[in-house]
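For this depiction, one protein chain was excluded, whereas all remaining protein chains were kept in their positions.
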Amino acid sequence: MASRDPSTWGNGHVPGIEFLIKALTPLNILLAVGGVIAGTVIGALPGLTATMAVAVLVPLTFGMEPASALIALGAIYTGAIYGGAYSAVLLNTPGTPSAIATTFDGYPMARRGDGDLAITLACLASVTGGLVGAAFLLLLAPPLAKFALQFGPVEYFWLAVFGLTLIAALSEGSVLRGLIGGCIGLLLSAIGTAEVGGDIRYTGELKSLLGGIDVVSALIGLYCVPVLMDLVATPDPHLKLTHEVAGFRFREALRIAWRSKSNLARSSVIGTLVGILPGAGGSIASLVAYAEARRVSKNPSSFGKGEPNGILATESSNNATVGGGFIPTLVLGIPGTPPDAVILGALLVQGIRTGPSLFSEQSQIVYTFIYGLFLATILMLPIGLVIGRYAFKSIVSIPKAALVPSVAFLTILGSYAVHNNAHETQQMVVLGLIAWVLGRFGFTASPIVLGLILGTIAESGFVQGYLIGNAKGSALMEFLTRPLSAGIIAFILLTLLYPLVKGRIGAPKLPSNE
Amino acid sequence: MNNSERDLRGIIASLVFAAIGVLAIYHARDFSPLGAVFPRTIAAAMIVLCAVYVVFAVLRPIAVEKPQPGSAGRRIALAIAMLAWALLLEPLGFLLTSIACFAATLVIANYDKWTPRLAVTYAGVGILVLGTLYGVFSYVLQVPFPTGVFL
Partner (left out) sequence: MKPLSKLLLVMAAIAAGAAIAAYPEKTINYIIAFGPGGESDISARLQEPYFKKYAGQTVAIQYKPGAGGATAWSQINSAPGDGYTIIGTNLPHIVLQPLQKDVGYKTDELANVYWFHFTPDAVVVPAGSPHKSLKDLVAAAKKAPGATTFSGSGTNSANHLAQQRFDKLAGIKTTYVPFKGTGASNTALLGKQVSGSWSYTTVAVQLGDQVRCLAVAMEKRHPILPDCPTFKEQGYELVSGAYRGLAVPQSTPAAVKQQLSDLIGKINKDPEFIKKMEDKGFAMIDAPVEKMGAFMAARKKEYETIAREMGIVKTKK
């Protein structure tokens, strides 16, 4: 088994081990298999996200036993996060926001004919990350939940700023262009009714913009539409097939993964920790893990050009957020990630009261679920490999004339299903066309999307921190003197100054395409 | 890619973004102080970044990437088809619009010679893709799709 589980198995103190057997009923195994398959397929389709997978399938679980329902939802969730890698790798379109950073190296790998290898790597990384996240959930949930509560609005503000500095670090080509793109995304995030303050901003009398720009529909448009535009422009096949698709290239992937075990471990832990922070989620986790992997790498210039370590970092960290996100959800009753919010609602309908007492009073449900999550994660290995191979084969073999309308239909369907509304579909297409034009001017989609995601976190963190700080006496002190804030600020400075220390960018340099 | 020249596209784009930044700051005058601080800061930062970009681009020529070659006509046709798809969803209904626009994008993307066999194959693909996804979402997952005027 490829899983490298750093948890303390066998020390005799694994909590709730007696429920392992309860998790392994035929029904639960069946639900885990079905959930992983359904999640992976939905996640793999561009435009259909993990949150949506959980949301649309939640009603089907209401008739089940609580533990079984949770296992099914956990399996769907973890499958969907993994499935997002397929379209990231094969179509340069993240299937879910968590897979944005997977496009950086996944698509270049597919372009040079290593799409199957990239998908197998993603599968290995996802299983590893998922197991690490689940292990933290099993062993350390209550203390970690307490840690998450230390993060106040000010820390979220600095965390978002940290994310923005990563844009600069990650921009391929020109750093300046990346930063300008980030600003565009940040400005886009201000459109609509401000959650904090209630101002109506930049809607231009359009009622459809009152709710703001939806991140998911923007994501679909910004990535998918330019891909489609370039697909129809030439008769060349979408991906070149350089070899016979025979196996999974499993051994090769396993070798690469084993060589990068420290990257996998680090990224999984980053993913778990970011997942615990309510409101952060897989997109930020994978970004941080990617930036760290690149920073530590001996060969940072290979990142963005098809570096397997990039995929290992993003895919292990985003699946680790699944287990991590369940920690505040179950311990505190506060959803860790957007899909957790849906799952929390399902728990309430089931009559389960979350909170610190859940682990003692309803331990049967919790531990059965956690072992079910392990089961689902392990099942992801065979299921993911098989679906992945099938996805790879079909993407490379179906002709453009069938691929383009199918993907186009999925973007329409996915953006509609975000809110079951055509407004988001219109936003998606318009943003997509703008993205294509910007692409011709040298501005890529990723900084814009990250700006859009981080904008709301940064702004509400800032305004809330300001209000709280003012009430306490000084807003400035609030932002600078809290210990965790100071820590994050130090990280930000480290990221910004590290290249200088390395002596890479000594003097102000031209934007170049190296 | 070795032909060094001024990055004219970058300069144009930067000027447009700077103008957007100015507009954003201008419109922020009506917002409450707390609601205005974020867009103002970002817009100001964007204007500065754009100015720096223009200065660099004017001072030193760089290797400019040539845009991908390809058929502009098909790109424009696809853009129109996608826009129509999004705009007609509600008035015409989800299914009807999707059938029409699916067919349109299929024709735009096809470079092979149309033969009866090809037409039948692609029609089958269309029915399969649209039918399966529409069926699952509409009937199993209860997604409320607009039905439009004809249904």
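The first chain written gets the first letter, and so on, giving A and B; residue counts start at 1 in each chain.
FYI, contacts are C-beta pairs under 8 Å (C-beta built on N, C-alpha and C of every residue); 3 or more make two chains touch, one makes a residue touch a chain.
This one's a predicted model, so the numbers in the text were calculated from it and none came from an experiment.
Among A:T193, A:T234 or A:S363, only A:T193 touches the chain left out of the display. Of the listed residues A:A32, A:V58 or A:V161, the one in contact with the hidden chain in the full complex is A:V58.
When the full complex is taken into account, the listed residue touching the unshown chain is A:H423, out of A:R177, A:R389 or A:H423.
Taking the complete complex into account, A:G279 is the one of A:G43, A:G130 or A:G279 that touches the chain left out. In the full complex, chain B touches the hidden chain at residues 142-144. On the side of chain A, the interface with the absent chain consists of residues 55, 58-59, 62, 148-153, 192-198, 200, 207, 210-211, 278-279, 328, 332-335, 341-346, 348-349, 351, 353-357, 419-421, 423-424, 456, 460, 464, 467-468, 470-473, using the contact rule stated above.
Keep in mind that, in the parts below, only the chains that are shown with their structure count from here on.
Averaged C-alpha coordinates put the centre of chain A at 23 Å from the centre of chain B.
Considering their complex, residues 1, 7, 9-10, 12-14, 17, 20-21, 24, 27-28, 31-32, 34-39, 42-43, 45-46, 49-50, 52-53, 56-57, 60, 62-63, 65, 67-72, 74-75, 77-79, 81-83, 85-87, 89-90, 94, 98, 101-103, 105-106, 108-112, 122, 125-126, 129-130, 133, 137, 141-146 of chain B touch chain A.
Across the complex, chain B is touched by residues 56-57, 59, 176-177, 179-180, 183-184, 186-187, 190, 194, 196-199, 201-202, 225, 228-235, 399-406, 408-410, 412-413, 416-417, 420, 422, 425-426, 428-430, 432-433, 436, 438, 440-443, 455, 458-459, 462-463, 466-467, 510-513 of chain A.
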